[in-house]
Structures are given as structure tokens and as C-alpha cells.
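Here you go, one structure.
For this view, one protein chain was removed and the others were kept in their places.
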Amino acid sequence: MLTALLIMTGIAIVLGAALGYASIRFKVEGDPLVEKIDAILPQTQCGQCGYPGCKPYAQAISNGEADINQCPPGGEEGIRKLADLLGREFKPLSEEHGHEKPKSVAFINEQLCIGCTLCIQACPVDAIVGAAKQMHTVVSPLCTGCELCVAPCPVDCIAMVPVGETVETWKWKYPVIELRPAA
Amino acid sequence: MSHRYTAANTSLRTAGIMVLFTVTFTAVMSATYDATRPAIEASAQEGKMRLINEVLPPSSYDNGLLDDFVTLGPTPQLGLDDGGRIYRARRAGAPAALVLEAAAPDGYAGRIQLVVAVGADGRVSGVRAVGHKETPGLGDYIDPRKDRNKTQPWIGQFAGVSLADVAAAKWTVKRDGGAFAYRIGATISARAVSRATGRVLEYATENRDALFAAQSGSRI
Amino acid sequence: MNLQSFRESAWNGLWRQNTGLVQLLGLCPILAVSTSVVNAVSLGLATVLVMAVSNFAVASLRNFIPYEIRIPVFVLIIAALTTVVDLAFNAYFHDLYLVLGIFIPLIVTNCIVLARVEAFAAKNDPVSSTVDGVMMGLGLVCVLAVLGGLRELVGNGTLFSGIEMLVPSLSPIAVFGNDYPGFLIGVLPPGAFFTLGCLIALSNWMRTRAAQRKHAMLRPAAPVADEAPSAP
Amino acid sequence: MSSYIFVVIGAVLVNNVVFVRILGLCPFMGVSKKLETAIGMGAATTFVLTLASGTSYLIDHYLLQPYDLAYLRTLAFIVVIAAIVQLTELVIEKTSPVLHQVLGIYLPLITTNCAVLGIPLLNVGLKHNLLESLLFGFGSSIGFTMALVLFAGIRERLDGADVPTPFRGTAIAMITAGFMSLAFMGFAGLDRFQ
Amino acid sequence: MIHSPYIRKPASVQSVMLTVLIALIPGIAAYVWQIAAVVLVNLVIATVTALLAEAAMLKVRGRPLAPALSDLSAVVTAWLVVLCFPPILPWWATVLGVLIAIVAVKHLYGGLGQNPFNPAMVAYCAMIIAFPSLMSQWPPAGQLDLQTQLDLVLGGVRELDAITGATALDAIRTGLRAGNTSVDALLTQSAFGQFGGRGWEWLALGYLAGGIYLLVRGIITWHMPTAFIVGLAVISGAFWLTNPAQFASPLFHLASGGAMLAAFFIVTDPVSGAATPHGKLIFAAGIALIAYLIRAFGAFPEGIAFAVLLMNICVPLIDMNTQPPVFGHRGGKAR
């Protein structure tokens, strides 16, 4: 009994000390994982995920606070990539955070705009050009389609228009597999 | 954890806690071990006895069989690489039977560990395979618990056979010209057990007197 | 601990988070000892015991365990308990001990024990931790029983072989009669994988069907989820 | 010399930890979805298992056996292994955070990778000496890594297969493992001639 | 909508499989003539089972029946199963083997083209492990009359001890294991012919003829048969040269068991095998090596089936690492 106690105690002391030391010696700072997650998120910065922008959401995922299926603009595609990165199982987009939509950009009706600058302040990516009391314009290549500018506009002059297909953006369709009859 | 701890401090603290847990649980284990040791030893004895009883009727001897044994060094004839024990059964002091630990090295999947009891009259009293890796469902009929034929287990055919009945060369399966039955598709296992039993019997016959004469607990 | 959370725990352990079918933890004993119902269930019960006690112990002591050495301490607790169980079985249930053989010490390395300790007991109170341990363990026992039964049946055509070791008055059932040639794969390692694979598929199928029904109740004619739920 | 080689071959192929000894299955199933992570996990396990084999041999041989404390074996081994794992975890977390994240819950679970306890226990049972213990640990973990990597290769390809829905994911993976185990049974007997 | 190319070579999976079936005919003819005519009955049983099983699986999975049934791949699998199994198996064992191949291997993975393992070989391995005795009882070449064969296959008669003899491979194996004999002494036994198992030499020739037909028709490439045959010859030759008394000659190994069948019909299975040129060489040579080791040292009489499965496991990695350099990237190694 005594030898048993002595031996086990000896082992414990050595290991405990080594671990305690290592835990300080190898303390980790920073979290490159957040960057990796952020790189997958679409950067629409719409906040639908419940966080103020993509980066905070990335941070939340990394901390294990948020699930991977809360970003509607990223869609299933994005969830799949996140699942891949984090070694988790894919799950469909969570309903409470919204639905995947076709990509749109904001369009400001030039006739109606009163130049209140509210939309400029709302836009997370500075995609709206203009100054006070001047008509504002959306620079469509910069617009992420987050819709954050729509609500603040006092005269409802902002509409979201779906982005049309051009020869440059046209995509080949997935070839139909004849073996799988349309269910 | 607070930042005030230095590395050394932390190490000491964690080590302390670790030690505490270790001591507690080692103590629990040691206590259990001490408490259960007699029971475990009794159970082990009981288990051994039960096995021996399967190969040797308890009525045929009256000594404390388990305490009356000799130790063997590596003995190729018995298939023992690391040695083993031979228990001696006596009835009213006279030799009654030997219970030998042995092994058949050439089973289909390696060694087959055997216990063989040989009566003082040179007849096999019983054989049991106590450890083997033969293919389940194919070669494992050598173990009567796995044998599908419950009424006449294959291993039972050795009981009562002596070297006089079956010459040493015949201790193998019928296919090889021997005397013993086997199951088609798994001749190797049967062959291994039959041949090993034959060798054990030879050994017991040859060394019977020396074995009974030896000091109990001594090493041969 | 109220009834609600008890139910929750039970449902989690037995079905939703079932260790063998969903979490895929503790696979080695599941696959290794499920060669017969008797082996499987006896080991399962021993595991339940260890899980319940270690969950209880960890949950009670959780505030004294520093983060850095939590794993060694948990393992220490589990190993000690396993050894205690092992010794106790050896002493008082010797027959059972012989049947299970080396599989009792193997409980230490059963991932599910540590996983539950780490994931549940380290964060919850002793009572619900104990319930969790028991329920997770029972989930394991169920899978083990079904798996053991199937494998034994397919492989040897029997059920409850080895039962006479526990209760001498009982004897195994030769379900397909004594002429069944035995499909040995069943009791060999590949058979373990196949059978568990099929069980998982079956459980996936049932889960999808349940989800479909629920869906259909909520929104008629909703599209069916293609993805079968599976392990994390 | 050749017996050392046979120890390794036996551990890698004939008695493959995963397919024949049925040890280490949780990480085998869990970390084999991608080749990269499989290789990472394999490397981590190899490191831990080899180290654990050596250390536990030393502990058994110099501390437990002389004092007749065999009943402490499980405890002593597992505690040492747990500590080694924890050390490895700390080091990996520092040096390769992504690997650490990806290996996720499995790194601490190396502790309960049965193989990591099973192999040292087997070492004792097989009466290996120090070098044999190290080689056996190393060989077994190479066998584990090999199984993991080959399995990951197949699983990556299975992604594209039109597997019946209930079998998608882990079920077909389990069945694939079954076929692999069936194949490994072919090595049976190769170690009897060592 | 159809996109380019709008023209196609008149090739189809069906014609590929049909060619394979035709190529098997010389071997089957030799089988009927030399070993056991009952193999024809087995072929019928297996074909019917395969087609029914395939149809049932397609039905359950809601896939169209016609294209998959008419591609004949199931028939190829069924025939190969029969040719690897002993001819005197009871009918249910043949059925079981085919079911394993078609249902458990082919369709669990989604049907034609998606199975990572060779269905026929899985069937063989599973059956020899499940029914070791049944699966290693072969009739001696040409000595059973048809009625006995039919009784064994269909009638459930099983008094085998008198009937079966060890095949060449098994005789060599058990003979050498038992010790105190040499290869030459064993070769005089009745199971042996000129250089392989008695009668099996003719089968080997038949399969060789079929294989050459496949090569000529471009169904298979030279890589796999060559690597397999050369690999087997080299490894068995190496052991034979070191100790001719304890190891059989390369010719024996090539002419007995399933070597020739494997070289042209099994190793070459496109679905589960390696596909790059170098990959094919490695794959087939690997099979030869493992098969020899199992034959010479392992627990099973014939190692080819296990060797095929073992190499099947490696295929994804082999293919990934043996991609030929892409046009313009030669010199640098493409990953």
C-alpha cells in the first residue's frame, strides 16, 4: 500500500510539474482560425447572422459561440466550406437567420433621392457616393447587396435589383444526370 | 486563472493537486485490492479446480491437489516454451493421477493451450483446450463449450485412451492414418490437439515416477 | 433534477446522441465484444457502472480540478474506478469476470466515458451527471445488445451463447437449428463493421423518416432533406 | 535482428491495430474525412504511441514489477499517457493552431484511443523488451496511420458516389472499413513464420 | 440541351462487357472439358441471381432499370464469381456469393462504376472466411461424373471426403507446412500436371487466349497483365532460386490457381483498379507480390482475392500520386 502510494505520487509530481510548466511555456496568443473563417464568409456585412459584420461572426464561430449555419448570403455553399474547415457536419441554413436570396444590388431612384446621407451612413462598405443634399448613387460593383441602406431611406427611393446575367457572369449549368430521375 | 501566478507557482500548484488526486485514488485502489485479494485468490483457485474437475473426477483423489505440484522449465515435449506446472492427485497417499499443463504449438492459428489429466494407470482421464485462437465456428470445436455436438464433444474421445490402446505414432487424425476423428474442413486443429495429447501422455508415462516422487513445489 | 431534464437526458443517451449510432465514440468495445449478446450486455453493464460513478465523481470534484491537468485527473479517476470494478468483479462475480476477461480494463480507454466526463460531468451537477452517465451507458448497452444479437445470429445461428456461464440453468438458443452452417464473417471483425454500418443506416433512415413526418406536419409537401444526420 | 523486423511487420500488417485488433476506432472513423487531417492525426498518434510504449515499459519494468504492483498498471499507464497527450496538445496548439483546431476533440481523445493504452498493455503481455516495445508501439501506430490515410483516400473519393441515402456518411464509411478489415484478414498467418 | 462534342465513337459499356464475356469463353470451355461441366449450371444460376439482384436494388432505389440491366456488368461479375468459386459448391453458396458482390459491394456504393472494391473478389474473400471448408473443397480434375456434380450442386449431397482432393496450391502449401517433404516430392502427387495443377494448365491457356483477345480489342491495356505476370514470376522466382526444395517454381505459380484468370480479368477490373499507366503497373505488381506472400506464407490457399482487395484500398492514393505529367508540364513532377 505504501509503495503503491509513493510510486504513484512520484509519477504524479513529475507529470503535474511538467504539464504546469508546459501550459505556460506554450501559451497561445492570437487566433489564425478567425482569419480562415472570415475568408470563407461572403463579407456582405449584413448582420443577418446576428453579429455586426462578418468578422465578429467569424470570431464567434471560432469561440464556439455561434453555429456555422447562420449566414444566409453565404448560403449552403458557405456552410459546407465552414463545415469542411472545422471538421463539423453540414447542416442546413438556420431558418431564424433568413433565407438564401439571389444576389442583388441597391439602386437609388435619382428622381426621388433627397440627399439625406442616411444611406451613406448605413452602408457598411462605402458603396454609396454623394454628399449632403446631393443626389446619391450606388456604385454597383462595390455594393454587396446587404440591404442595410434600404430601411433608413426616408423617401423609400432605394430598391434592390437582382444582378442580371451577362456573358462574363454566365455559368454553365450542372449537366443533368440521366440516371437520377427527377424525384 | 489569475495572472499573478508565475510559472513555478503554477507548476507547484498543479503538481500539488495532481498528487492529491493520485494519492486519494491510489489509496482507494490499494484498499480495494487488499480487500478483494483473498476473495480473488479463492475465486482463482475455485476456477482452477473447476477446470481440473472437468478432466479429473474429484472422487478419484483426496489430496489438496492445487498445493501438490511441481514446476517445469521449458519443456518442448509438452509444448511449453516458458515452463508450467504439473499437479499431482493422490488417493490415500498413493499416486492417482497427473494433471499437466501443455500446449499444441501447431494449431491453425498458433498455440493451443491444453490441460491434460493422465491417470496412474496410463490412461488419459480428460483433455481441455484452455486457450486457443482457432477460427470461430471452424476450428473451435476443440473447446467443448463451442462444440456443436454437445452430447459427444469431440474432445471427449481422448478419455480413457492409453498408449497401449493407441500406439504413439497413431496419436493423430484418421486422415493421417491416426486413430482420432476430426471435423472436415478443420483437420489442422484436430491434428494439433491429438498429436499434443499423445506427446503429453508419453511424457507422463515416461516420467510418472519421477514426477510423483519430487518434492512438492520443486522445480524439475 | 426535474422530470423534464431527466427525460431529456434519457432521450439524448438512448437515441438522439446515441454513442454507437450518432457520436461514434466508444467504438472499439462495441465492435470487439459484440460477438455475442451475453458478452456485449455484460460489458455494457460494467461500462454503465463505471460511467455513472465517474460522472458522479467528476461532477462532485469538478471545482477542484485545474484546467491544465483536467484530462490526467479525469483519466486517473476513471482508471481507478475501472480497476476497482475489475477487482470487485474478479472477487465477487468471478464467472462474469472470466467471460469478460480483458474487456473490463478496456473500459478505461472507452472514449465515451472520457467524452461524457469532459463534455458533461465537468460542467454539470452530480445528479444530472450521474443520470447522463447511466443514460449514455444504456444507449450503449442497447446498441451492444442489438449488435451482439445480430452478429451471433448470423455468425453462429445462436442467441445467448455463454449464458450458462452466468446462469448455469439456462442454455443458448440455436435459432436456426443445429444444421446452420454459420456465416462466420458475422462474428469476425469485418462482420462487426458491416453490422454496425447497417444499424447506422437503419437509424439514419428512421431519423429521416421522423424528420419528414415532422416536416410534413409543419409544412405539407416540403422538400425532403437529402442529408442524413450523422456524427459530428 | 529479424525478430525486430517481424515485430514491426506484424504490428503494421498482420495484426493491424484498427482492422484486426479493433483498437483506435474512434479517431479512425472521426478524423478520416480528409487526407490532410488523417495524416496529421496519424503523425500525432505515432508520436504519442511510440513515446507511450517506451515510457510505460520503463514504468512497468522499473517501478511496478519490482514492487509487485501489477494491479496499478492500468492506472499508471493511462496517467502517463494522458500527460504525454496533454503535452503534445499544448505543443501542437502553439506550433500548428490550425491542425489543433481541425483535430479538435480528437487530440485529447488520443488518451482514450484504446490503441494508446492497448499497445503498452500488449507489450507487457507479449513480454517485449524496451526496443521491442518501442518498435511495437511505432509499428502499431504506423499501422494505424496507414489505415487512417488509406481510409481517408477512399472516403474522399466516396464523396462523389451515388450511395443510397440512408448509407451516406458514416454508415458507408463503416461498411468500407469492414471491407478493408476483410482484406486485411488476408495477411493472417504471415506472422507465424517469423 | 446537348453540347459539343456532337459525335461519338460507337462504343458502349454494353459492348465492353460483352467482349469480356466472350473473352471468358475459351477459359470456360477448358473448365468444362478439364474440371467440371457443372460450372455451366453455376454460371446460369449466378447470371440469373445477378440480374434479379441488380433489378431489385435498382427498383428499391428508384433508378431506371433498363440501362443498368442491359450493360451486362452484373453478368461479368457473376461469371467471375463462379469461376473463382469451387464448382461443386451447393447452389445457395453461389447465390450468396453473387448477392454479396452485387448487393453489398456494387449497390451499396451506388451501382456500376462507384464501388471501390472488386465485387467478385469481395464475394470470394467473404465466402472463404465464412465457409472455409466449403470454399476449399475442389473436385479433382475431370474425375467426377456429371451426375455427382449435379447432386453436389443442386441436391445438397455433401459427402466430400471421398470426393475432393487437395488442389495443387493447397497440396503444396499443406505439404510444405507439414515439413519433411520437398516440392519435387509433392509434384508427383495426383493433383499435379505438367507444371501446374492437373487440368488447370489448360484453363490457364484458355484465360490467356481470352486475355489476348481483350488486349487486341483494346478493352484492357498491357500494363496490368504484364506487371502482374512479371511481378509474380519475379517474386516466386526469387524464392525458388534461393531454395527450390521449399518454394515452387514461377511456372507453377503462374499456371495454378487463379493466376491467369486474375491477370487478364480480375486485376484489370477498371472500376476498382488503378487507372493511370504507372498506377496500373504498381497496382498489378502489388497484387502479385501480396498474392505470392499469402500463397507461400499465409493462412489462405489462394491469396489473389485478398491481394486484389488490399490493393483496391490503395487505389485512390496510387492514382493521386501517379498522374502522368500534363501536357506542357513534363519535367516538373505534377502532383
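In this document, chain identifiers A, B, C, D and E correspond to the written order of the chains, with residue numbering beginning at 1 in each.
In the analysis below, a residue touches a chain if its C-beta (ideal position, glycine included) is under 8 Å from a C-beta of that chain, and two chains touch if they have at least 3 such contacts.
We adopt the following convention: contacts and distances are computed from a predicted model.
Trainee: I want to check something: the complex is missing a chain, and I'd like its UniProt protein name from "Ribose transport system permease protein", "Dihydroxyacetone kinase", "Ion-translocating oxidoreductase complex subunit C" or "Molybdopterin converting factor subunit 1".
Mentor: "Ion-translocating oxidoreductase complex subunit C"
Trainee: May I ask you to name the displayed chains that the omitted chain touches in the full complex?
Mentor: Taken over the complete structure, the missing chain's partners among displayed chains are A, D, E.
Trainee: Among A:Pro102, A:Pro154 or A:Pro175, which one is in touch with the chain left out?
Mentor: Candidates A:Pro102, A:Pro154 or A:Pro175; residue touching the omitted chain: A:Pro175.
Trainee: Return the single residue from E:Gln34, E:Thr47, E:Ser73 or E:Gln137 that touches the missing chain.
Mentor: Checking each option in E:Gln34, E:Thr47, E:Ser73 or E:Gln137, the one touching the absent chain turns out to be E:Ser73.
Trainee: Just checking the interface: what residues of chain E touch the absent partner chain?
Mentor: Chain E touches the missing chain through residues 1-9, 11-13, 15-16, 64, 67-68, 71, 73, 110-114, 219, 221, 270-271, 273, 275-276, 319, 323-330, 334-335.
Trainee: Need a quick check: the contact residues on chain A for the chain that isn't drawn.
Mentor: 38, 41-45, 53-55, 110-111, 120, 124-135, 137, 139, 141-142, 144, 165-175, 177-179
Trainee: Considering the whole complex rather than only what is displayed, give the residues of chain D touching the chain that is not shown.
Mentor: Given the touch definition above, chain D has residues 156-157, 159-160, 162 touching the missing chain.
Operating definition for what follows: only the chains that are shown with their structure count from here on.
Trainee: Of all the chains, which has the CA centre nearest the overall CA centre?
Mentor: Centroid comparison flags D as closest.
Trainee: Quick one: report the Å distance separating chain B from chain E, using the average Cα coordinate of each chain.
Mentor: Chain centroid spacing, chain B to chain E, equals 44 Å.
Trainee: Nearest whole angstrom, what separates the Cα centre of chain A from the Cα centre of chain C?
Mentor: So the centre of chain A lies 38 Å away from the centre of chain C.
Trainee: Show the residues in chain E shared as contacts by 2 or more other chains, in ascending order.
Mentor: Residues 104, 126, 129, 132, 134, 299 of chain E touch two or more partner chains.
Trainee: Spell out, as numbers or ranges, the residues of chain C touching 2 or more other chains.
Mentor: Touching at least two other chains: 68-69, 72, 76, 80, 83, 87, 182, 184-185, 188, 190, 194, 227, 230-231.
Trainee: Where on chain E is chain D touching in the complex?
Mentor: For chain E paired with chain D, touching residues are 61, 104-105, 107-111, 114, 116-117, 122, 125-126, 129, 290, 293-294, 297-300, 303, 305-307, 309-310, 312-317, 320.
Trainee: How about chain C: which of its residues touch chain D in the complex?
Mentor: 24-29, 31-32, 68-69, 71-72, 75-76, 78-80, 82-83, 86-87, 105-106, 108-111, 113-115, 118, 185, 188-194, 196-198, 200-202, 204-205, 208, 226-228, 230-231
Trainee: Note which residues of chain E are touching chain B in the complex, please.
Mentor: Residue positions touching the partner: 132-134, 136-137, 160-161, 299.
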